[in-house]
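Here the complex is missing one protein chain, while the rest keep their positions.
All chains are identified by letter, namely A, B and C, in their written order; residue positions are counted from 1 within each chain.
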Amino acid sequence: MDVVDFVPQRDQFVYTFGGAAPAATIRPGTALRLWSEDAFNNAITSRSDVPSSKLDPRFLNPQTGPFYIEGAAPGDTLAVHIVELTPARSWGASATIPFFGGLTMTDRTSLLHEALPEAVWIYEIDSAAQTVGFQTRRGDFELALPLEPMLGTVGVAPAGSEVFSSLTPERFGGNMDTPEMKVGTTAYFNVNVDGAMFSLGDGHYRQGEGEACGTAVEGAMNSTVIVDLIKGGGPVWPRLENDSHWMIVGSSRPMEDSWRISQVQMIHWLSELFELETMDAYQLLTQISLVPVANVVDTNYSVVTKVSKDLLPQRSAFGGIHADLRERARSLM
Amino acid sequence: MDVVDFVPQRDQFVYTFGGAAPAATIRPGTALRLWSEDAFNNAITSRSDVPSSKLDPRFLNPQTGPFYIEGAAPGDTLAVHIVELTPARSWGASATIPFFGGLTMTDRTSLLHEALPEAVWIYEIDSAAQTVGFQTRRGDFELALPLEPMLGTVGVAPAGSEVFSSLTPERFGGNMDTPEMKVGTTAYFNVNVDGAMFSLGDGHYRQGEGEACGTAVEGAMNSTVIVDLIKGGGPVWPRLENDSHWMIVGSSRPMEDSWRISQVQMIHWLSELFELETMDAYQLLTQISLVPVANVVDTNYSVVTKVSKDLLPQRSAFGGIHADLRERARSLM
Amino acid sequence: MDVVDFVPQRDQFVYTFGGAAPAATIRPGTALRLWSEDAFNNAITSRSDVPSSKLDPRFLNPQTGPFYIEGAAPGDTLAVHIVELTPARSWGASATIPFFGGLTMTDRTSLLHEALPEAVWIYEIDSAAQTVGFQTRRGDFELALPLEPMLGTVGVAPAGSEVFSSLTPERFGGNMDTPEMKVGTTAYFNVNVDGAMFSLGDGHYRQGEGEACGTAVEGAMNSTVIVDLIKGGGPVWPRLENDSHWMIVGSSRPMEDSWRISQVQMIHWLSELFELETMDAYQLLTQISLVPVANVVDTNYSVVTKVSKDLLPQRSAFGGIHADLRERARSLM
Partner (left out) sequence: MDVVDFVPQRDQFVYTFGGAAPAATIRPGTALRLWSEDAFNNAITSRSDVPSSKLDPRFLNPQTGPFYIEGAAPGDTLAVHIVELTPARSWGASATIPFFGGLTMTDRTSLLHEALPEAVWIYEIDSAAQTVGFQTRRGDFELALPLEPMLGTVGVAPAGSEVFSSLTPERFGGNMDTPEMKVGTTAYFNVNVDGAMFSLGDGHYRQGEGEACGTAVEGAMNSTVIVDLIKGGGPVWPRLENDSHWMIVGSSRPMEDSWRISQVQMIHWLSELFELETMDAYQLLTQISLVPVANVVDTNYSVVTKVSKDLLPQRSAFGGIHADLRERARSLM
């Protein structure tokens, strides 16, 4: 297996999906060992930092990449398997930022209130216990929460020459902010442009569903992923698979539209896998669907539809590539 | 413990929250053994039934109750603990109904399409295996799914003399359609009127999150619940508790508003339980929240915010009544 | 023409659609001369009033009625023609109320902000100039705005034994808060229950589209309306007609659903009036529709679809009753 290591220099950070020159060209099946900066671009390092004065809106959510995958053409499927996610710092940070987040007025849900207080929380990692430490700003409440690393942002370049901020979740993936994007998951994206132009970033040491305040436990991350290519079969919206579940991520507004997207796409997927007529698949999904919300804070809201493989006969999606990637991943660990 | 058995006659079914005379008056702490008809009012019994010609919109989702709880006054908390849920028939039914459901145009998401095909699926219960059998209408795909009984509809009378169809989820509970309303759960409702006027119905033998097509595996149910009263402390929106989680159910439209409600209420609850300042609780919830969607098909959409007790120091909500009800429930099983 | 005068006593005010005994029974074609209290129930009378301490949530938006119309049966059409609206006081009031309004967090768009400042504005009527006087609270900016009386709330009892607060706009009409509900307008409602149970209230001396802060220039009103009955033909959603326009009011959430409702219903109406196929009516409406927003503050948001009669061949809706009511109205002025 080809293995490529890449630690971007600060001036190599990329802040968009689309519009960026490739960091490197790789062959399908390559393992990437990538370092990514945190979503704050390392501007938040202490609980005394004031987010609005530290954060530069032009330089948020830096991505590592993009990678040009040889042979990837529009309509193909890019498979990205997450082998390993390791915090690259001993602490993570979260913050409330004026007019950003799910429980504040924003530039869209535009109201007449003053901004909520801005503040920073620092989470120290306890490597032995595999926890991150929450500490209140007022009072002395402390809590050790399980370290559960995930990637907030994974995606490919969009179609139609569009270029989106890396803060956006869309059909091309991007800033979906779902805790399902963790070790053991294979993500499938439709290829929109030659080379696919894959990138990742926005490491989270842990995140609740919805990402209410807008920021998870953000941290620099060392990620090992295998990137492979399937000719054709590109899914309309991102699909995820791990050993136990099939998933779709829909991203739009209002949130019911995100849900509708993920449900309709899952109905199509079940129809393919089990040769079901659409209304039968609709009925079946109604009784077995799990729906963990991903984010209600980004430029689109993301909702996951999730189905347990245990409830269903065994099937292989995308030619069984997930099982194969799991196998190949072992050699990297 | 007082134990009251009640099997309503057909003419005793109630189709609203509010506006109905009590079926009986009970003392706080009473155990109710209740039979409830299915949401179709038993009009769907075969896969050859045509829902739109069988269903009478005036008589959908019949409730069993309401019960007048002695001493319950506005602002009090009604605690309802689900002890046992047993299917009262050997089969359940689900159906697609014209212009009803999450992936069809409706009377609200009003479009110019024709109705989707209407159809019925019958699920036979296998008591030994504790499963319900899914069978496609086209083709011969069959699947045994775990029997996971729950109540779609549990609630009290609304405030302000309003009367809502039993198809509505709201502050008073009602048709929330969350799979969390299962054995072992205690639900807390604010009392809005003297006597609280508690009722339940809409048994589901199983349901996926979102209840996409609009109907779960609907079935008549035998429910055992203990109904108790806490003076004061009525929650603004329904709270749920089981041995492992605290939960809030928000119901509104669009779906992000349902989510916002459930998140803000959970922040307030965490603040109370752990004496946290609001912004600290907001931060904490951001990293630990679970958000399983309940329904995206009813007159309001329902979203659950859920927090694992395991992640937090031990606390007792509502004076520890949940643990107490668990204890009392044992004598009934 | 029968003419009935009715000034309700304070204990005769009604706060719901549905659930109330009739104030009187009238024959179709009766003219009603009604006095209605303002939406604040006269609790706000000075700019030094503090809304949250003056207003009683149980007694907001008092309605005058309901009237039982002889012979009105479910499925019939109730036609209500507004003959005259005259302020019953020399001043009106508007207020910002905590957590109510379109540009504040609410109990639904639930966020973590503090309430916006609450305040009262008093508008003196200048009868000669036919204006209401706006005056800032801070500074000395004054403005005479045209007096343009309208009714915020007009409707009938809902179907299915439901009872809604008079603050709700729905299929049955209610608190639609559209400035189109003014002198010269005929409103058509589907009759849901025997007698229709018509009521009105919520006089506005003027209101902008959207009613942003949640309250118009609220004032007691003397209304003269003719109430007539057409057997059958009840519209799914309220229709309005004046000499120049046909209109539909849709009320739901999110706002695009209110718009969709009003557009689809107008397409059906145009199809009926001009014998158009649905897609042709869709095309035509696309090029001629006006869409003035009504309210974005109530329990449902209301959007009006409006079509100019001038653009279209002459047609009579509902058997030409609007022209007839205009004629009959002359004898009352």
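In this section, contacts are C-beta pairs under 8 Å (C-beta built on N, C-alpha and C of every residue); 3 or more make two chains touch, one makes a residue touch a chain.
These figures come from a predicted structure and were not determined experimentally.
A.B. asks: Check the options B:43, B:112 or B:311 and report the residue that touches the missing chain.
C.D. replies: For the chain that is not drawn, the touching residue is B:112.
A.B. asks: Out of C:44, C:78 or C:217, which is the one that touches the chain we can't see?
C.D. replies: In the complete complex, the chain left out is touched by residue C:217.
A.B. asks: Among C:51, C:65 or C:102, choose the residue that contacts the chain missing from this document, as touch is defined above.
C.D. replies: Touches the omitted chain: C:102.
A.B. asks: Contact with the hidden chain only, please: which chain B residues?
C.D. replies: Touch with the absent chain occurs at residues 103-105, 109-114, 116, 254.
A.B. asks: What residues on chain C make contact with the chain left out of this view?
C.D. replies: Chain C touches the missing chain through residues 94, 96, 102-103, 116-117, 119, 121, 134, 136-139, 141, 143, 145-146, 206-217, 253-256, 259-260, 263-264, 267, 274-277, 279-280, 282-293, 296, 301, 303, 305, 311-313.
A.B. asks: Footprint of the hidden chain on chain A, which residues?
C.D. replies: Spelled out for chain A, the touching residues are 15-16, 18-19, 57-58, 107-112, 160-165, 236, 250, 252-254, 257, 260-261, 263-265, 267, 278-279, 282.
Following the convention adopted for this analysis, only the chains that are shown with their structure count from here on.
A.B. asks: Just the number, please: Cα centre separation of chain A and chain C in whole Å.
C.D. replies: One centre to the other, that is 47 Å.
A.B. asks: Please list all residues of chain C that touch 2 or more other chains.
C.D. replies: 109-112, 254
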